[in-house]
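Only a single protein chain was left out; the remaining protein chains are all shown in position.
In order of appearance the chains are A, B and C, and numbering begins at 1 in each one.
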Amino acid sequence: MNIYTARTGGLAILATIIAVAPLGFSNTYFYDVGVNAMFNAIVCVGLNLLIGYAGQISLGHAGFFALGAYGSGILTTVYGFPPIGALVLSAAVVGLLAFAVGRPILKLKGHYLAMATLGIGIIIHIVLKTEAKITGGPDGMSLDNFKMLGFAIKGDVMWYWVAGIALVGSVWLALNLIDSPVGRALRAVHGSEVGAEVVGVDTSRYKVLVFVVSAVFASVVGSLFAHKNGFITPDIGSFFHSVELVTMVVLGGMASTFGALIGAVILTLLPQVLAAVEQYEAMILGAIMMGTMIFMPKGLLPSLVAVLRRRGGGR
Amino acid sequence: MHNLVKWGTAAVVAVGLCGLAGHARAADPIRIGSTLSVTGPASFLGEPEKKTLEMYVERINKEGGVLGRKIELVVYDDGGAGDKASTFTKRLIESDKVDILIGGSTTAATMAAAPLAERAEVPFISLAGAVVVVEPVKKWIFKTPHTDRMAAEKVFSDMKKRGITKIGLISEDAGFGKSGHDQSLAVVKNYGIEIVADEVYSPKDPDVTAQLTKIKNAGGVQAVFNFGFGQGPAIVTKNFKQLGMAVPLYQSHGVASKDYIRLAGDAAEGVRLPAAGIVVPEQLAATDPQKLVVTAFKKDYEAAFKSDVSTFAGHAYDALQIVLAAIKRAGAVDKAKIRDEIEKTSGYVGTGGLVSMSASDHMGLSPSAFHMLEIRKGEWALID
Amino acid sequence: MFAAFLQYLFSGLTSGAIYALAGLGFAIIYNASHVINFAQGEFIMIGGMATATMVAAGTPVPVAIALAMAASMLVGVALEKFAIEPARNADVVTIIIITIGASIFLRGGAQLLWDKEFHALPAFSGETPIGILGATLMPQSLWVFGVAGLAIVVLWWFFNRTLFGKAMLATSHNRLAAQLVGIGVKKVLLASFALSALLGAVGGIVVTPITFTNYEAGIMLGLKGFSAAVLGGLGNGTGAIVGGLIVGIAEALASGYLSSAYKDAIAFLIILFVLFFMPSGLFGKRGTDRV
Partner (left out) sequence: MSLLKVERLSKEFGGIHAIEDLTFSVEAGDIHSIIGPNGAGKTTLFNLITGVYTPSSGRVLFQDRVVSGMKPYELAALGMSRTFQNLQIFFNMKAIENVMVGHHLHLDRRFLPSLLRLPTVTRRDRECRDYCAGLLEFVGLAKYLDADAGSMPYGALKRLEIARALAAQPKMLLLDEPAAGLNATESREIDEVIKRVASSGVTVVLVEHDMKMVMGISDHILALDYGRKLAEGTPAEVRANPEVVSAYLGAHG
């Protein structure tokens, strides 16, 4: 199995699925769910660089997502920024923030890092909830359409294609990065920090780098999400959303870009499917999470790949 | 690897689509769609709302439906989250093809769903409290609950009657309390009352004596007003008594249910709060036009669910009644006509009060909708 | 002003002791298995809900308490047996997701089995506040302090003075070595979950008269308990207690002197600050990586 063909092949299949899926969509609600799934997938592809490849957990990424969303909301509605400018500036600010907090907290390991990132996410959530004068508080705030060069992205169908292109682009970037000197250094950090250090990898720098990159992914998607939904509440930055994002990555498959993507799609669709059995939704969701992780501890995609490889005679 | 990725993803997409597309489409019934906060921090709003809608839809269908058509109710649980409410509302409009929307237990959920209803031109009766839902007026959006501003005004006018001029405000930092807090600040000056201490707590805080101590020591506090719902106000009430604070304590309409008295116990003695007539149907004057309606509703609800009726169940009841009446008047299931008829609702006697809507008022509740209650010996006492 | 300070302190101690009890449960399981059990809050919820609903249905209080403790232990054992043990060799993150899945499952179950209402229990020793130097404290808070204190003493005795407790500690330090000297590692893991679920249930029962309980009560307690355990240093019982008290007191003092809106944020800032300087928490094992 050649890594180069898996890469271009995977991208081609992804693009095809995105292009063909609408044939089965009977109305814009399907597009809406599709957009949400792809937005989550982009965040997860970014988060997977941190969790799956570099082996650092974050229970606070919804905070960065929310900062992107609110950055866009505040900059466009209060300060009259063009949406693309607001998106870029928010992403830059989130990147800087991630850089500033990343240095001290990424020295922490395992559960301590989980705690620190969780704390940061919760602090962001509290600020968004409390500073109601600029954020609208728990009741949320409204945004306009995403306009660029005199052209407005509106409606679920148009957003679907925008999200599709963004997803393919993100996957392309992530695959590029993983299979580069920078990406190998990141994976080496996961494998053995000291082993990486002695051959010249500045592990703390790379940890901060990937933290910033994944935060920027989340922020950009947050901005797009805000414009697409037209209304945001601080809940998008809650601890639960952070956990949801991590669950998507782990369920789909850590250290597998397509795995994280699949995890995001499944966990976005699942509540829509389970809405029919509303009373049992929580129990079923919990059971699926437990079952998947018990029987496929490496996540859906990597476990399936392993099974098929064994069947295929060790190929 | 190629095949693997392809089939894996195809399977996922297929499974997803089957799940999403699984709604049969019979042409007959009138469809009412609801996104409610059945779980999550606002579940004590969404849960009774859902029960009420289900109970009455079933009853109406047994009696033959409306305009000879059955009613089909589709309820989704948004957990109180705006983004979920938005997706489910889209699903209701696009996939379930509902004719009318009732719901949005919380303001955030309502505000997330509102633009969709506007765009799709579907009449939408919200069950959320905040004034922003209907101010400014949106063509397709209505609401049945009293606004938090009305509750604040009722409380402040009662304080004014007792000659209170300086108060402490303590509110929950989540949606309901935060909105109530903001509305309180907006109207308090009209009553010549000054807020000398303004504290908040989180819905799940185990203890708020720190906040109350700060209010107690703020100087000249003559009463304390708590805006919140769930267990928070009960903890505030208990801590209030623990600190031996001698001034009157006011709660909002958010706790106008027996649950509050049950949780707070003795500490609730003497607490005042604004509430709709539904809480005390037996104490309403015989001449009160609401008396019949609320007595009947309370009986129905408590018989069906073996739990105390709450104001919030009443909001859903009112919304359903207003919608059904509008459909009957419209004589057809035509969204635009129904909308027009909802707006013409006049003199409807509901659990929340008398409702008369207009093009400029999509709530239409008279200020007299609220009564002032005081808790005496573990029971509600109507004092105004 | 001293009375106000004292009142803030009492407020913080009350919340803090609750967090500490929750944190202690995290510490026990971590000690035996290096697993962070995010369903710990649900043990507390089950203890509280089971007792409150049984008492409301007329069961005598002691019977209800005993049954609730048994129920919670059963859930703890089942969780270990069916969800943790099969995945024992999985990644840390994988196990975190399993326990989060378990917590969602248990919440969903509780909501079906019971309801979504809040439930109360009568205070054990009445509701007359105790006045101390101008500040007041509820007798139930003393119960919480007492239980937390008792728990730490009993746990100390168990881990340092009993053979089984020592075996549990040994397992946490080196599972393979423990196995080689004949300690039943599976039994130890099972016992740690049972013990921690039992403690959770006791915690749930003593705090319900203060905080009430409903099916979602475990979320907040789980979060604060985790914070307490990490701040104190994972796997250290005393650390969890101290961590819990610090978080509670920080919140109360922040409400009192700074801003009640930001009290939670301030508590988390303090935790972050401590971790920057003490990356293994206050009482955590520090050590140089062996390579």
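Basically, a contact is a pair of C-beta atoms (placed from the backbone, for glycine too) under 8 Å apart; a residue touches a chain by one contact, two chains touch by 3 or more.
All values derive from a computational prediction rather than experimental measurement.
Participant: Which one touches the absent chain: A:L14, A:L108 or A:A196?
Facilitator: Hidden-chain contact among the options goes to A:A196.
Participant: Which residue among A:H61, A:H111 or A:R187 touches the omitted chain?
Facilitator: For the chain that is not drawn, the touching residue is A:R187.
Participant: Touching the hidden chain in the full complex, which residues of subunit A are there? Just list them.
Facilitator: Per the touch rule, subunit A residues meeting the hidden chain are 55, 173, 176-177, 179-185, 187-188, 190-192, 194-203, 209, 255.
FYI, only the chains that are shown with their structure count from here on.
Participant: Which word fits how the chains touch one another: line, ring, star, complete or other?
Facilitator: Topology of touching chains reads as complete, every chain touching all others.
Participant: Between B-C and A-B, which chain pair is linked by more C-beta pairs in contact?
Facilitator: Most contacts of the two pairs: A-B.
Participant: How many angstrom between the C-alpha centroids of subunit C and subunit A?
Facilitator: 31
Participant: Quick one: which residues in subunit C touch 2 or more of the other chains?
Facilitator: Residues 111, 261, 264 of subunit C touch two or more partner chains.
Participant: If I count partner chains per residue in subunit B, which residues reach a count of at least 2?
Facilitator: 39, 173
Participant: Given the complex with subunit B, which residues does subunit A contribute to the contact?
Facilitator: Within the complex, subunit A contacts subunit B at residues 1, 5-6, 9-10, 13-14, 17, 21, 24, 26-30, 32-33, 36, 129-130, 132, 137-140, 142, 156, 225, 229-233, 235-236, 258, 262, 265-266, 269, 271-273, 275-276, 278, 281-282, 301, 304-305, 308.
Participant: Under the touch definition given earlier, write down the residues of subunit C that touch subunit B in their complex.
Facilitator: These residues of subunit C touch subunit B: 4, 7-8, 10-12, 14-15, 18, 111, 116-118, 120, 127, 129, 136, 138, 207, 210-212, 214, 216-217, 219-220, 251-253, 255-256, 260-261, 264.
Participant: Using the touch definition up top, name the residues of subunit B that touch subunit A in the complex.
Facilitator: 1-2, 4-6, 8-10, 12-13, 15-17, 19-22, 38-39, 75-77, 80-84, 86-88, 90-91, 93-95, 107-108, 111-112, 115, 130, 132, 173-175, 178-179, 182
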